[in-house]
Each structure stands twice: as structure tokens, then as C-alpha cells.
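Remarks on the structure that follows.
Other chains dropped; remaining ones untouched in position.
Chain IDs A, B and C follow the sequence of writing; residue 1 opens each chain.
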Amino acid sequence: MATNTGTATVDLASLQSALHRTRSLSVALAAPLSDADASVQSMPDASPAKWHLAHTTWFFETFVLANVPGYRPFDDRYGFLFNSYYEAAGPRHARDRRGLLTRPALADVLAWRGHVDDALAAALPGLDADALALVTLGINHEQQHQELLLTDLLDLFAANPLEPAYLPAPPIDAPARARRWESHEGGIVRIGHAGSGFAFDCEGPAHDVLLRPFQLANMLVTNAEWQAFIADGGYTDPRLWLSDGWAWVQRCAITAPLRWQAGTDGWTSMTLAGRQPLAPHAPVTHISHFEADAFAAWAGARLPTEAEWEVAAHGQDAAAGHQLDSAAAVQPTGASDGLFGDCWQWTASAFLPYPGFRPAPGAVGEYNGKFMSGQMVLKGASCATPRGSSRASVRNFFVPHQRWQFTGLRLARDA
Amino acid sequence: MATNTGTATVDLASLQSALHRTRSLSVALAAPLSDADASVQSMPDASPAKWHLAHTTWFFETFVLANVPGYRPFDDRYGFLFNSYYEAAGPRHARDRRGLLTRPALADVLAWRGHVDDALAAALPGLDADALALVTLGINHEQQHQELLLTDLLDLFAANPLEPAYLPAPPIDAPARARRWESHEGGIVRIGHAGSGFAFDCEGPAHDVLLRPFQLANMLVTNAEWQAFIADGGYTDPRLWLSDGWAWVQRCAITAPLRWQAGTDGWTSMTLAGRQPLAPHAPVTHISHFEADAFAAWAGARLPTEAEWEVAAHGQDAAAGHQLDSAAAVQPTGASDGLFGDCWQWTASAFLPYPGFRPAPGAVGEYNGKFMSGQMVLKGASCATPRGSSRASVRNFFVPHQRWQFTGLRLARDA
Amino acid sequence: MATNTGTATVDLASLQSALHRTRSLSVALAAPLSDADASVQSMPDASPAKWHLAHTTWFFETFVLANVPGYRPFDDRYGFLFNSYYEAAGPRHARDRRGLLTRPALADVLAWRGHVDDALAAALPGLDADALALVTLGINHEQQHQELLLTDLLDLFAANPLEPAYLPAPPIDAPARARRWESHEGGIVRIGHAGSGFAFDCEGPAHDVLLRPFQLANMLVTNAEWQAFIADGGYTDPRLWLSDGWAWVQRCAITAPLRWQAGTDGWTSMTLAGRQPLAPHAPVTHISHFEADAFAAWAGARLPTEAEWEVAAHGQDAAAGHQLDSAAAVQPTGASDGLFGDCWQWTASAFLPYPGFRPAPGAVGEYNGKFMSGQMVLKGASCATPRGSSRASVRNFFVPHQRWQFTGLRLARDA
């Protein structure tokens, strides 16, 4: 991790500011939630908001503060409760039972956050480069959990027949746009993270890949296009689907993106602002990799590889998208012109190590390498991604059937 | 239901008083709970406390108030959310998803309770006999759910590694007692409910059965006796077990009653007062029917039939036991001399209709008849049963492997 | 077992003859089967024909011949392979993996049978009364497995899209009959096995029960009546069903008896003679207890208790039914006038021990007692029951959802 983080260039004041901003945002995101909203787990893949608030705090306490002389843990029992998957950091509460922890209460977890924030602020000036790199990692780690907090909450509220709204939001009013194909010439290109800024371990090493000429769509696939796919029998034609995808469609009776409902007044979808009519020209979201792949086949195109996507994104400002910077009922609006924002975009690439990848030693080294099996890479950022926390080199990843994140697709084709 | 309830003798003032007492007790039981404590479901068999508070309120709103001119439901959407299993009362939220309802909040449900209580108080003087019978049924129904609220809560707290306490309680200090066998002569005896007081549908019709002479123990099996069963290899000898029971022991790796833990200082058990040392002479509880049957085989005895138990209990005051009458961390103490109190007692009888049983017409008729398959009868009452709500004729019932209730056993043998 | 078997009255010549007849019938039943037909297991509840041929042989080898001086087992490894569920007789091959045993081949098992038959014939004159009682038990045990061999085979052939026929059979041509209600006065009656002939352990002890007056139909419910139940929405009205039954109907999408198909020319059913049109006036078969109970509710009647059925059957010749005495494509024909034959009849009684029941000591004592949980009693005999092997006191039992046996129902009602 340390090599990626570029500790030599860490500016303490910037780090303090980023830490404060990130820690505050998490609390702000939870502000509209009741104690129960924050405690319940909607499914094993998701976690309660309280757990996200606690686990990100556990990260700082375990990997940074535990080594600070004189630091007293807030509650010795929390280490067991809020470890996620770090085998080397000891035993932990089972993932699918996170929603049974009605105690500690949300208020207790917020108090713990305050305790840790105070200790971090006090300790920061005295930390060595390795510890500072871990603080940077903790900030980025917490930004990831901020996105999950929102998507997991949406899953919970969608499971409630009352379909409550997290926050009100104005209706989306994206205008129709025509798709353009942006051409790229391929050749030997360099991908992966190389600079002095922060990156997760799996983003490197930077390395050369050989690409054939390709074209990438300038916009995401829209809800209207998806409705055409449905109307054309897209969910009933096995020839469009991967074998595992077709089995999933049959077994789970999939007929539309997650939480879409066909009513007499047209399609609606559950959002963080409650159930809303679908905006036809907004990007489709909450689709699985299987669905993205089938749509691309239906459209006579294909998904881009992660290298194609990354090369196309080079030089773009990842912060330009519609990204989160305060509590809001986020949703994809289709207003973004770049490759970032609105939705994470499924690629044709499996999540595998880059040439020369080595896991970092120690518990933090469990970070991403061990998930390099059975998952597909997504690129970009979504409406729920904290502003400025994505990069062209970021590799998000999920199992092909998962779709509770803000996941969409951008078409590609051979030149 | 009406015939059993003896509406002719209903005294309106008593009914009002009983209604008030019961409705208030439910709220008192929930007083120590946080919003999250009241909202989470520990397993599909259990329900959140908030659900119990809401469902019992739904019962009065649906079966009594819906027919009262001018009554306005508190929220039209609650009917779907809080129906339990009444097919005739319309569709309902899936049982195993009750814990996903973080909204309405506990405070909303308590407000609904107030709304319904007010409407009931206003309507009561004008209700006809059938409606009053339904009020009586609603009171008894709510008393059942008060017990479930406590046992379901214990299951939730036991699933939390912090093992929180619902309320503090003094340690149990039951003295050792010697078991005596009480002899009964058998013959043709009458069982089932016949009098003018309330009874659930399945308690009747009263009818004659032919019994052989038998003996019944004067006390429940104790924790010390159960430890002897364990020490003697009771959980590892298939000859003691029913075939389904042995499969359950193997599949679930059962080695002791639910939530027992063997520590260096002896056995402890999780209780509503948190984890506590086991009192050796207190009654064993949280055992399945399979375990009760195996213990009886090991002890050279058997479980009583429901008729034997009921005949032995005739003339006993059901109110005499250690039963709940306010919020307290209830647990079996072994202080009871009669057949009621401390633990529900597994019998050798399957839960089947009595001769001449007919389900009541209408939605309320779904009450108990449809559960007459695959369950075993338990008699008595437990430490979590509201005082005065049990009878010799009461037939509690659970599936043979269930043991999250306060379930114990009393031995019987042929004379 | 010994007390029931009445060893004092065993006539050696009769026993030899019965043994020969039974052992020969098993081989005759398997004659139309290929090696593969005899080896495959259609579902965990069923066993391959080869396994039935082997397990019944294992019974004699383990419980009789193992104690005969000089007896050499045919193959030491077969004890592990063909034990069914006798914990005390050592470990055993898992029940749901019986179909993986392509070796020993059918021919090997038949050779084993010859070896054991020869040894039994030689040993029989020298056996003591206890051993002779075990031979009698072995004969009756094998008769049970003959019925299972046929029903398990039918299940296997029904799972094959080719729907092969075990043997050809003439079409059934039962005439329409009017149902009559036979009245019985009830009172104190004696049930259970008491005489000197053979009975299984669970049939005793004989004991008195107190019955109310009741009526029993003179005939089984027919296919035509069942079609009326279907046409009237029987499978879609939850009010007719036990709660577990309704859950089973929903979960398994049950809409008719097992293996019924609605075609343009009317209903057909898979039989041991292949797929055949349903004979309207023949008894319905292959129904679960849940279905039987729902039909009775729909018909305004109820299932008889096992005591009612047994009292009504006293004095009837169990051998009078349409029962198996050679290899034939058996099926219910509706030609029987008595209570025996055609179909096993679901009762309203759970399979529980009779008063005073004690399991026999030793491995044979595992016989029936350990199954006394979760099952319902069936009375009578079916078209697949070997002639002369049933009795009024016989208690067959299955789990409420099972229906691959020849199971039907006879209605009862209160007088």
C-alpha cells in the first residue's frame, strides 16, 4: 500500500482536512436514519448503516490508533463485532448476522466515532509515514463504505412495502441524446496506477497492454433503451444470455432491472427518494453483469474491457460527474458527459491481478487480492460515489448477478 | 369462538378493566427497548417486539373496530404489514421479512396503539355480544403475544455477542427437592374446556377419554438432572432418541439446551437478565420435544399425555405460578408447587382436533385448527405467561425441534 | 417382538413354506427389471429394487444367520452397504446414496439371496424360539419391502420421460357406485394386536379406547370425486387446508395427485403399466395426507381416526382385497368391498405409541418406536401389499406430504 500512497508527498494539513471531511460526511449521511433504519440488514450482501459507521471507525482504531502509545479503545468488544473480513485481525461476527446487533445503539456508535476522531486528530501530527499511509487508506476505505451505506440503505427501504424515502429529491428530467461512437486507435497503452496519489493495491502495477482499435459510446445505455430491450423479448431469448445468466434469469424470474415495476402509468423504480417514475433518458441502473452482457449482444455491440475503458478515460477529471458531496437522495440523472458518474459500468474483464501484483504484507494486505476470483470489473463511479474518490485506474468489482449497486453499462464495439 | 366465550356472562366493567390491563402491559414490556431492539427479527420463527405490538393492535382494528361506524383506520397500509396468517383477511407481509420494517417506527406503532385504545374504549359500551366476544378473544390473543414478545426478544439478545440484559434480575436460588410421584387412578375422565369462561377454539369440545392408572412427578426436571443426562452421554446415544430427533442432534450439533455454555466455572445460560450461572435446582428450560423425549427415556419414564396432565391439573389455580404481571427479567425459579408456571411442559400428545371440533366460520376461524399438523402439545404456563391467562385446558403447541420458548418437562410413568 | 409373535404356536413347516413363498416372490417381482432398473434411486425417500432385495437378505444374515455356528457371510462388506437404519448394527451407507451402488450387480445380489436362502433352509430346524420369531419378523419385514420395491420402481419409471411399463395390464373398468355411510355406535372398544399371530411391535399393546358414535364410508373416494374437487378449486382455496399443507401446495405448485396429467382427452396417470387414462370410478391414489384432509373438509366430512377404522375392520378378512400374489402391474381397481386393498387410507391419527408400549431390547428394538414423530397413520392395505400380510391392527405411517405410495382416503363423519 505504502508505495502506492506516495507518502513522501503527504501534506499533513490536507490529510487532516480530508479526514475531517470524510468522517463528517459519514455522519451526515446517517442523519436522516432512525436507530432501527441504521441497524437492520436487508440481505447478507448488504450491511446496516450502523455497521458501516462502526467498521470504518474500527479500521482507524485497529490499524492506526492501536499502535499509538496511550490510546485506550472505546470498547474492547467492538473489535470482534466490526471486523469485516480481515482474517489476520482475529475472529469476527458473521457477516449475515450484522443486522442482529441492536446494541451498541446508533448513538453509541456515534459516540465511538467521536472518541476515535478526537484521538486521530491528536495523534496525526506524530504519526510516521507508514501510519499516515494507513490514514489515507482509511479515508479511501471509508469513502467506499459511504457508497455502500447508501446502496445498502436503498435495498432496505425497497424491502419495506411502505417504500420510505431517504430524502426527497426533484424528478429527473434528462433530455434525449443521440449516441455517438468515440474511436480509439489501440496499440500498446499503459494502464494501472502509477502516480504519487493514493490508489488501492489492485490498481497497480502500471503496465502495458496491447489493444486493438475500438469504439466507445459517449453515453450510458438509457432506461428507454432498456424498455425497448424488454419489449423485444430480451429477457426471454436464451440466445442473448451467458449460460449462468440464463439460469439466473430462470431461477429468479428476472424480467427487468432490480425494483422496476410496470404500472398502468408506465414503469417506476424504487429510489432513495421513494418510488419514482422512470426518466426515459436517464441511464439505466441496478442491472447485473448478466443483463449488461445480454443487452450488449442484443444491441449488436459488446462491453468494453477494463483497459479500453481506462484508456478512454485518461485525462478526464474523475470529479466531474454527478457525485455525492453531502446527504442527498442520489440517483443517476444522465447529465454527465464524461465517463465518470451516474453508474458504475460493467466491463468484459474479470477481476484478476495485474502482471506483477503482490499483496501487501500484514492484515491490510488482505485488502483486495483475495477477492480476485469470480468477480467482474466495473469502471467509473456512480451517483453515490463521494466526489473526488474515483480515478481512471479504479477497479470496482462485483459478482455477475449482483445489482443492488448503481450499476449500468456503456457499449463498445470493434473499430 | 362465541360459544366458548360465554358472552352471556360478560361483565362490561371487567372487560374494560382486562382490556386496559392487557394493553398497558404490552407497552410496559416494550419500555426497556430501543427502536432497533423492537424492530429486528432474530430468526423466521420469531417476530420483532414492534411487530407484536402492532399485530395485536391490528387484531382489534380488523375484527372489532372495522365494523364500528365512523371508525377511521390509523393508517390503511398497516393491514398488509401486520396481518399474521389470516388468509381470509387478505394478503400480508412475509413472515420472515418482518424484521425489515424499520418504518413505521416504534413510536409510530405506539401512537397507533393509543388511537386504537381510544377507539375501543369509546366503542365498547355499544358493542353487541359477538363483538364483545371478539374483544375477549383479542385480550387473550394479546396475552399470547406478550409471552412471545419476551421469548423472541431473548432470542434476539442471545444472538448478540454483547448478550445484553433486558432487565436486571436477582440470581435464582432454588433449594434441592426430592421428586415424588403423584398417583392417578385413570378411568373415564372429562377433558377440554366446558365452562362459561374464555377458551381458545382448540380447547374444546369437552369430551370423555379413557385413561389407565398413571403417576406424575410433583416437580419439573431440573438443571442438575439435565447435567447428569449430559454427563451420562445422553446426547451421544442414538438409542435414547426418536429418529427425527437424532437426525436433528447430528445435523445441528446439539449438545445441551439452547444457549447453555460450559465454562471453567460451570454451566451458564443466556437469560433476560443476561448470561447467568445455571441454578442447579431450578427447572431446565429451552429444550425441544426431542430432548424431552430422550431425557424421559434415559430416566426410565415417559412424557405425560395431554389428558393425563389436564386431569392432574383439575382444581389447581392456574394463577398460582410464577407468572408475569409487569416488566421483569422473567426466568424459571423452581418455586412453584403446582403444575402451572416456570415452563411449558412437553407432552406425548400430537396437536390434533378433539372429537367434534369444528373451526369457527370466518377469518377468526383460522385461529388454531389449521395448525393441527406436525406439532406437539405443551401444557401449563411459563414464567413468561401473563398471570391468569392459562388454564388446565390450554393447549400450547410447537414443532418438535423448537425450543426458544420457556419449555421444560415433567416426567410421567405407568402406575 | 417375541411376545407378539406367539412363538409357542409356530409350525415349522408353515414357516418354511411362508419363508420360501416370500423369498421367491421378491425375486419374481424383480424379474422384469434390468440391472440398471434395479440399481437407480429416484429420490432420497425411495430405494433401488436391488437394495430392497439386498437389505431383506441382510436382515436374515445379520439377525438370524450370524448366530448360526459355521455360517460364513457371503461378502463381509455387504453389512455396511445394506443396513437401513439400525444404529446398533453399526455404521451404514447413507440413505440418499443407495443409488450409487452399481456394484454389487443385480446378479451378485441374487446370488447372495441364494446363499442366504440355502443357509436359512439348512438352519431352520435347529433354531430356537427367539430365532424363529426373528425369521417370522424377517418374512413380514420382507413383505413390507416388496410393496416398497413396487412403489419405488413406479417412482423411478415415472421420472423417465419414456414412462416405461413394468408389466402390461388391462384397463381398469370400475363401475360407478353410490357411497353408503356405515354407522358404528362407539363406546369402549379394544384395539391393537392381541392374538397369537404375528404383529409388528407398534401394533400393541391391545388396549381400550373410548369412541363416540361415528359413520364410515363403504368405499374409497374415487378419481371422479377428486376431479370434482379440482374443478371446484380445491387446490386454490386456503381455507380447506392445514397451514403446513397450504405451504406445501404453494411451494411445490401442487394441483393434482402425483403424476396426474390433464390432456385434451382427459386426465391420465402414470402407473406400473405405463401412462393410462384415469378410471373415473376407481379409487384415487397417490395423494398426501394434506390432500386427503383438504378433500375431507371440502366434502363436509373428516378422516377417520385409526381406532374408528380398526373397529370397523374387526372381523374382516384382510386377505380379501385385491392384493399382490405374483408379479403384476398392480393398480387400484375399485373392486374391493371391504376396508382392505386398493389403497392405504390416511387417518386423522398421528403415529404415537399405544399406552404401555415399550421398544424391544437390542437392534431389532429400533424397529418402529423411533419413527413415532411427525408421521400419520394409514390403515388397510394397497394393491401392492402382498396378500395376507395386512391386519386390522397394522399401522402404516408416512410423513404428511409423502404420496408416492398407493395412498387414498375413506371418509368418516360424526354420527
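Keep in mind that, in the parts below, contacts are C-beta pairs under 8 Å (C-beta built on N, C-alpha and C of every residue); 3 or more make two chains touch, one makes a residue touch a chain.
The model shown is predicted, which means the values in this text are computed figures rather than measured ones.
Assembly remark, whole complex in this entry with 3 chains visible in place, copy number of the identical chain is 4.
Please note the rule applied: only the chains that are shown with their structure count from here on.
Chains that touch both chain B and chain C are absent from this assembly. Distance from per-chain Cα centroids to the pooled protein Cα centroid is smallest for B. Taking the CA centroid of chain C as reference, the farthest chain centroid is that of A. Separating the centre of chain B from that of chain C, both taken as means of CA atoms, is a distance of 38 Å.
The geometric centre of chain A is 46 Å away from that of chain B, both derived from CA atoms. Averaged C-alpha coordinates give centres for chain A and chain C that are 59 Å from one another. Residue positions of chain B touching 2 or more other chains: none. If you check the complex, the residues on chain C that touch chain B are 85, 87-88, 188, 207-210, 212, 238-239, 241-246, 289-290, 293, 348-350, 352-353, 355-356, 366, 370-374, 400, 414. Across the complex, chain A meets chain B through its residues 34-40, 42, 77, 80-81, 93, 97, 99-106, 156, 159-162, 164.
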